[in-house]
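One protein chain is absent from this view; the other protein chains keep their places.
Read from first to last, the chains carry the letters A and B; within each, the first residue is number 1.
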Amino acid sequence: MDLVVAVLFQLVYGIANLALISLGLAIIFGMMRVINLAHGEFLMLGGYTVVVATNAGVNIWIAMLILAPLVVGLIGVIVERLLIRWLYGRMVDTLLATWGLSLLLIGLVTSIFGASTGTTISPPLGIIRIGDYSASGYELFLIGVTVVLFIAVWATLKLTKLGLVARGTMQNPEMSAALGVSNTRIYMITFGLGAAVTGLAGGLLAPVTGVLPTIGATYIAKAFITVISGGASILAGTAAGSILLGGVNGIFAFITGPTIGEVALLVSAIILLRLLPRGITGRFFRKSL
Amino acid sequence: MNGNDTLRAMKPVFVFALIGVVFMFAAPYVLQLFTIINLTTAIALAVLALSLALVWGYGGILCFGQVAFFGLGAYAYTIAAINFGGSTWAILVAVMVASAFAAILGYFVFFGRVSDVYLGVITLTVTLIFFSLIRRTSGPDYKIGNALIGGFNGVTSPPLNLPWDTSSFLFPEHVFYVAMAALILCYVFCGWLVNTRFGRVCAGIRENELRSELLGYDSRLYKLGIFTISAGIAAIGGVLFCNGVGRITPDVFNLYNAALTIIWVIVGGRGTLIGPIAATFGLFYLTSALGGQSVLNNNLVLGVILIFFVLLVPKGVAPTITDWFTKRRKPARNSRRRRKQGRST
Partner (left out) sequence: MKLSRRHFVMGTSALALAAPATIARAQSDNIKFASILDLSGGLDIYGAPMAETTKLAIEDINAAGGLLGREVELKMYDAQSTIQFYTQFATQAAAGDKAATVHAGITSASREAIRPTLARFKTLYFYNTQYEGGVCDYNNFCTGSTPAQTVAKVVPYAMNKWGKKVYIVAADYNYGQITAQWMQKFVAENGGETLDVEFFPLDVTNFGPTINKIQTAKPDMVISALVGGAHVSFYRQYAAAGMLKEIPIASTTFGVGNEQKLISAEEGNGIIASYGYFEGIDSGANKDFLTRLEAKLGAGRPVMNELAIRSYEGAMLWAEAVKAAGTIDREPVIEALRSGLSYDGPSGKVTIDSQTNHCSMNVYIGELANQEWNIVESFENQPPADTQLVCDLNENPNQSTFLFENGLEAAGIK
């Protein structure tokens, strides 16, 4: 019984983890049709922000929850102004540009901080006991944060004026421009928001993963596949994609080991896209966000 | 369109092929031995770029996993050559395996009407599956015939030998000629293919799939066809690659290489064949040169160059150069046609 609870907990955590690393990419791809190949590096920058800030004596919670999204969001805005805004409507060119950006960011961080940077932080919040089993309290916190983050993004898009304008702009830029909305400003804010969410995710993961300049490469493929499998809706798609792929991965990883777990994730993505060529939300929950 | 028209349309193809032939024979007089040997790898990658230029630029299929066929070709060649003890049939096996796999995968996706970025993700995912699976195949249990697959460390690839003469192996400096000849032949073949009826229908489907279907073309079959052919060409690149490196490892299937292939074609220009080839050589030279310096981080330099490139040369090298020339020579008539050719989905 304890084992079942412990395994279920890990399963939920795996799903939340996947959703957390994918959400920022989903916002940028879903709203702007920009495939951000530098997504992994945005996560890495979030992690670095936390490591550098805590090394300088900043409280870990401030570093993770405030500094990481702020810094990476700001970098996102700068990137949008300097690079992405020239490329709207040219999805393929954004591939090249963000690939270049990804290399640039890795190179920049390596040049500044070296191939690895020491850290002294560890996950706060102690241990939860489940009978004979134990899990990290911080993992429970991460699950909670993921849920809150989804609700926050939903509320921003659905309940605020900014969200309404943003959705309108994405659906019909000419019309919204005609109604007096500054499209370039909306694009900038959306990209910055996506980057900030990514930075937050990277910052939150900093205490549980290694933080290295090249760590982004381990996330990008998984996040990309999750977002595309989810389909056009940002939140419902990412959630559905994460639940399906993260669930399959977790179950197979527990039964057979992590390699087959990863392969199972990839195979289920292929089958999914064959059956639902426009992703999960291309068929189901079409009206959702 | 009759044969004469096809030939006329292929004029630039022959010009570039001729330049290639001249280069092939002149190179050993001009370049150093190690450059010649290392060029084989660059040529192999250029064949890979050419195959993607065909399927993406002319077929409109964004195949994010073209390296899957490239790597599959290399593995099939290596395993077959070890088992057969010679390379002649192994080359054929490599092309067959990659094409057959592409045909099956293509049937799976095109007849399921998967398209656009979703297709890109499926092909990328297939590549990553190969990466994950082959990486764990070390040990004596994983073997095909006499050939061990070798896991992450990969397998040593037997060198090419003269056709049906398994005792005379080619030295690396000779493989250069084979590679160059293969690249030229593949290039001429692709140049011919895109000017045939088949190629033009593919281009039509790329421009407007619905309209082509309404005209009575089964777009699924045409897509499947060009997908399979390009996989075969990628496999030839794979054969050359494992000869150039002397070894094949699962690294070829990783995300970095998958994305790099796309980058070559974007840099070279979609809708051209020579552009991606030139871009591959250019970027190959660049990364090699960067590897020999230790002043600046390589990723940093490469990243900056790519970003500037996408902002300054948005259409890619080849279309930009042809635009520039046609603008100077005949402003009106030609540039319109070029632009149409240079565009893609």
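Keep this in mind: a contact is a pair of C-beta atoms (placed from the backbone, for glycine too) under 8 Å apart; a residue touches a chain by one contact, two chains touch by 3 or more.
Keep in mind that this is a model prediction, so the values were computed, not measured.
Just one of B:L162, B:V188, B:I305 or B:I321 touches the chain that is missing; which is it?
B:L162
Which one touches the absent chain: A:A223, A:A236 or A:A253?
In the full complex, the listed residue that touches the missing chain is A:A253.
Out of A:L212, A:V227, A:A240 or A:L273, which is the one that touches the chain we can't see?
Final answer for the missing-chain contact: A:L212.
In the complete complex, which positions of chain A touch the hidden chain?
3, 6-7, 10, 13-14, 17, 106-107, 110, 114-123, 126-127, 132-136, 138-139, 205, 207-215, 217-219, 250, 253-254, 257-259, 261-262
Hey, which chain B residues sit against the chain that's not shown?
Chain B touches the missing chain through residues 25, 28-38, 41, 91, 132, 135-136, 138-140, 148, 150-154, 156, 162-163, 170, 172-174, 176-178, 181-182, 185, 241, 244-247, 249, 251, 256, 287-288, 290-292, 294, 297-299.
In this section, only the chains that are shown with their structure count from here on.
What whole-number Å value describes the gap between the mean CA coordinates of chain A and chain B?
32
Where on chain A does chain B make contact in their complex?
Within the complex, chain A touches chain B at residues 35, 37, 83, 86-87, 90-93, 95-97, 99-108, 110-111, 217, 220-221, 224-225, 228-229, 259, 262-263, 266-267, 269-270, 273-275, 277-279.
What residues of chain B sit close enough to touch chain A in their complex?
Listed in rising order, the residues are 62, 108-109, 112-115, 117-118, 121-122, 124-126, 128-129, 132-133, 136, 255-256, 259, 262-263, 266-267, 270, 296-307, 309-311, 314.
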